[in-house]
Structures are given as structure tokens and as C-alpha cells.
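Then we have chain A:
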Amino acid sequence: MKGNMILLLPVVLPVLMGAIALGGKGFRGNRPLLLGVVFTGLAGGLLSTLLAVTGEAKLRLWQLTESVEIGFQLDGVGRFFAVLTVVVWFLAGLYSVTYMTHEEDESRFFGFYLIVLGVLIGLDFSGNLITFYVFYEMMTLTSLPLVLHERSKEAVSAGLKYLFYSVAGAFLALFGIFFFTAVLGDLTFVPGGVAEAASFRGKEGVLLTAVFCMVVGFGAKAGMFPLHGWLPTAHPVAPAPASAVLSGVITKSGVLALIRVVFFIVGPEQIRGTWVQQAWIFLSLLTVFMGSMLAYKEPVMKKRLAYSTVSQVSYILFGLSLLEPTAFVGALSHVVFHSLVKNALFLTAGAVIFQTGWRKVEQMRGLGRVMPVTLGCYTAASLSLVGIPPASGFISKWYLAQGALSSGCGAWTWIGPVILLTSALLTAGYLLPLTINGFFPGGDFDGRELEERKLLGKEPSWQMLLPVLLLSAGAVIFGCFPGPLLRMLSEIAETVL
Partner candidate 1 sequence: MNQILLCVPALLPLAGVMALLISGIFGSRRETDSGKDLMEKYLFWYVAALTLANSLVLWRLILWSGEGESLVLFRLYGELKVMFCLDKMGKVFAGVISVLWPLAVLYSFEYMKGEKRKYTFFSYYLMTYGVTAGIALSGNLMTLYLFYELLTLATFPLVLFPMTKDALKASRRYLYYSIGGAAFAFLGLVFVLTFSITGNTAFLPGGILDLGRANSRRNTLLFIYLLAFFGFGVKAVVFPCHRWLPLATVAPTPVTALLHAVAVVKSGAFAILRLTYFSFGTEFLLGSWAQWTVMAASMVTILYGSTMAVREAHWKRRLAYSTISNLSYILLAASMMSSLGLAASLCHMVVHAFMKICSFFCAGAVMHQTGKTYIYELDGLGRKMPITFGCLTVASLSLIGIPMFAGFISKWNIAGAAFACGMEGLERFGSWGLLPFGAVAVLLYSALMTAVYMLTVVIRGYFPQISRQAGGDLSRPGARQNTPDIRQGNLDPGWRMLLPLVIFAAVIIGVGLHSQPLTEFLMVIGGEGA
Partner candidate 2 sequence: MLVQNFPFFSIVLAMFSGILSSVLNGKQARNVSLGVIGSTIIMSAAVFFWCLGNGESYTYMMGHFPAPWGNEIRAGVLEGLTALLFSVIMLLSVLGGMRHTFEDVEPSKVNLFFIMIDLMLSSLLALIYTNDLFTAYVFVEINTIAGCGLIMIRQKGRSFSAAIRYMIMSQLGSGLFLIGLTLLYDVTGHLLMSPAKETVASIEAAGRYEIPMLVILAVISVGLAIKSGLYPFHSWIPYTYGYATPTASAILSGLVSKGYIFLLMKIFYRVLGQENVIASRMVNVLFLFGLAGMIMGSVHAILEEDTRRMIAYSSVAQIGYIYMGIGLGTESGMVAAVFHMFTHSATKALLFISAVGLYEVSGEKKDFRSLRGAGYRNRLAGVGFTVGALSMVGFPMLSGFISKLLFATSALQSPHKMMLTLIGLAVSTVLNAIYFLRLVITLYGRAEQVAVKGKQRCSFVFGGAIVCFILLNLFLGLMSQPVVRAITEGLEMFD
Partner candidate 3 sequence: MASHLLYNIEETVAMILFGIGFTMLLLHRNLIRKIMGMNIMDTAVYLFLAAKGYIKGRMVPIVTDGILDASAYMNPVPSGLVLTGIVVSVSTTALMLALTIRLYERYHSLDLDQILIQVKKEEGS
């Protein structure tokens, strides 16, 4: 064990607290104690992460077997993702305090919620592909209970679907890992990739197949076609805070995986211009379009948001697949924005369910009278996602489009932006009707029903409202002042491309 032990802290602390929450029997009926443990974990995770990311650090833990080393290593991408994760996690955790009162088995939820946090930070800090894979698998398994939480038939079958797709994806990726281990031996992340063309001579076909397997496999977590099927099923059945982080953060781990593989192991040069890149671009664009279309047609709120996630995460993948610095910056900034926005949206949807029990969009007419602040946040977040300037989505999409135009990828240079634009229109189409119907239910809307159910002005508690507010505010503010973020991302892009 060599290196900076501080890296271990943000991983271990939440996991430990989670284990305590899971294992302790005294928490039944003693909610404050449980919440105490949970917030120790969350806050501890937040602080220690912030502490850890300040320095350069490396940590080699131990060898699983000769060629398998577990080790951490901090770099720009890792920091970026870790901070994002831990912040969003904290906010969603805050939200859960109220939300989880109407669910059973709180301690289990919180336990796994914390453990997943630890695992995710581990994922962000991973210093080599195998450590990454270890945490990736653990992430799948520990987030599974969150999906299964309700234990209804839908939840269980959705959980199994989630498991199946994730594991299938992970194993596809594992094929690539096996391959690279066999060829390269050491899989420590190096910006720009460790692979040299010389070592693949004669095996280019296998190399490209392996990379493709990894793209598709890790793409599963990011909801990329063809392994996207689990996402719209699994995200909505989880409790709202869980769906929020599943959609907002865990999908990003698929993105992170692809960044790690393509830019830190394989190296963009190896696949530039090959059929793998073409296929990757095609798949991501297809997913972008398909996700928006499906979201547009979906009546159930949370499912609609999940389809939206499918589409939005593939924006990011598209940005990555172009192998171009501007697009890369756009992609990474979209990671942040989408994360904030999607969390805000899911938390809103959760708040609606919590307060009114409405699940379908058409039920939500007149929502503006029930919870105006919440709906306001929703609107802000939606606008951001659609990409109306100056909200944040505009920035990322701008960069993406610009990157696409300058990438020199043949026809994709113009097909890409066109699809992005179409999809943005669809996004507006599926998100904004709620705002419109919520605030302006129209002349024929009968408010008496709301009165009867005593729903007027029924905003959720501050624990729920605050995260929503913060997240949507973040989405807007980042759009107004994107400078520092973009600078940081450009630095990262320079190192890897």
C-alpha cells in the first residue's frame, strides 16, 4: 500500500456508514439516529472528496492477482466527476429525508445509497482500468437494491432487466479488458492512451472489435443503443431520489468509462477514422433521436424523464465520439448540466408524486397552483435542457455542434448538428407542455377538485424544495457564467487529445 491514504477516505467513509445503516438493528423506529448516520456519511463523503481532490495523489492498494492491481490516481477527469457526484448525491440525499417517509425499509435505502456513493467515488478515483472495472461492477450491484426498492412486480422485473443489461454490458467491456491486458499488460490510465500502434500489428481486427465491445458494453450504462432498454424501465420504478441519481449520475459513469477507455487506454488516434468511430457516432446519434422520440410519446412523467436521459446522455457520447477537443469540452460540460438538470427534474417529479400521487403528465394540469415554486424550478431546468440561451444547455450544445462541424468526420459533420437540433426541439416538446399546462391550465380547467383534495399551495417541505432549487439554479447559473468550467474542461481536453 503506497501513496496518499486520503484518497481512500471518501470511498471508505460512505461505504462504512452505509454498512452501519444496513446492518444496525437499532434504527427501526429511531429515525434521527439513522439520519445522523446517513448525513455523517454524506457530509463526510462530500468534505473528504473536496479535501482529496485538492492535491495530486496516487495510491496503490494491493494486487488481486499478478496482473490485477487495485490502485487510485487523481486526475482532471476524476476530480471533475467526483465533485459532481458527491454534490449531487448530497442534495438528493437531503431530498430523500422527507421523500423516504412514505417508503418502507428506509435503512436499506439509505444504506445502499451511501454505499453507491462510496463506490462511485472509487470509480472516479480509479487509477487503472481494472480498478475501474471492479468499482463499475460493484456500482451495478450496489445500485440494484435501489431499483428493487419497491419490491413490486414491476420493480423486481425492472431490477432484473437492469442487472441483465448492466452485467451484459460490463462483460462485453470485460472482453476488451482481457484483450488489453493480454496485449499491454499494464492498464494504468495515461492521458492520450497507453496503446501504441506497434503492439497491435497483425491484430488490428481484434483490437477494433475489442474497442467496439467496450464502447457498446460501457455504453449500456450510459443508455446507448442497443443496450438502452433497461433505462426507461429501471429508473422510474426506483424511489424518486434514487431515480434522480441513477439518471443523473450513474449514467455518467458509463460516460466516464468510455472516456477512460478511449482517451486514457486506447488513445483516440487508434480509432480515429475507423469503422469503430463511425459506428459509435451512428449509435449515439441514433440514440439521441430515438430517446427524444420515445420521450415525446411517453405519458408517464418519470418514464418520460428516463427516455430523456437516454437521449441526453447520448449527446455526451456523441461529443466524445467525435474525438475532437471542442466537442469533448461540450460533452463534459453537458455531463455537468445534464446531471444537474435531470436531478432537478426527477426530484420535481418525485415531489409531485409525494404530494399528489400524480404520475402521468396529463394528470398534472394546474400543477402551478399546487406547487408553484417547484414547477418554476422545473421550468428553469427544462429550459436549460432544451438549450435556450443563456441557460446552460445552450453552452454545451453549442460546443457540441461546433465540435461536430470542425471534426472532419465526413457526413457526420452536418448530420450531427441537425439531429441535435431536432432533438432539442423534441426536448422542448416533451418537457414544456407540463409548464404550460401547469401554469396555464386553460379556461376549462376546474380547480375545484384541487381544492377538495386540499392540494392548493401545497409545496413540499424545505428538505425537498432546497435541493430542487439549488440544482435548477445551478443549471441556470452555469449557463450564465460558464467561463471557469469551460477553462477547466479545455485543459483536460488538451491533455487527452
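A word on the picks: all candidates are chains of the complex that A comes from, given by their letters.
Rule of thumb we're sticking to: a residue touches a chain if its C-beta (ideal position, glycine included) is under 8 Å from a C-beta of that chain, and two chains touch if they have at least 3 such contacts; residues count from 1.
Note that this is a predicted model, so its numbers are computed, not measured.
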Among 1, 2 or 3, the complex member that touches chain A is candidate 1
Listed in rising order, the residues of chain A that touch candidate 1 in the complex are 62-68, 101-102, 104, 130, 133-134, 137-138, 141, 144-145, 148, 150-153, 155-156, 159-160, 163-164, 167-168, 171-172, 174-175, 178-179, 181-183, 202-203, 206, 353, 357
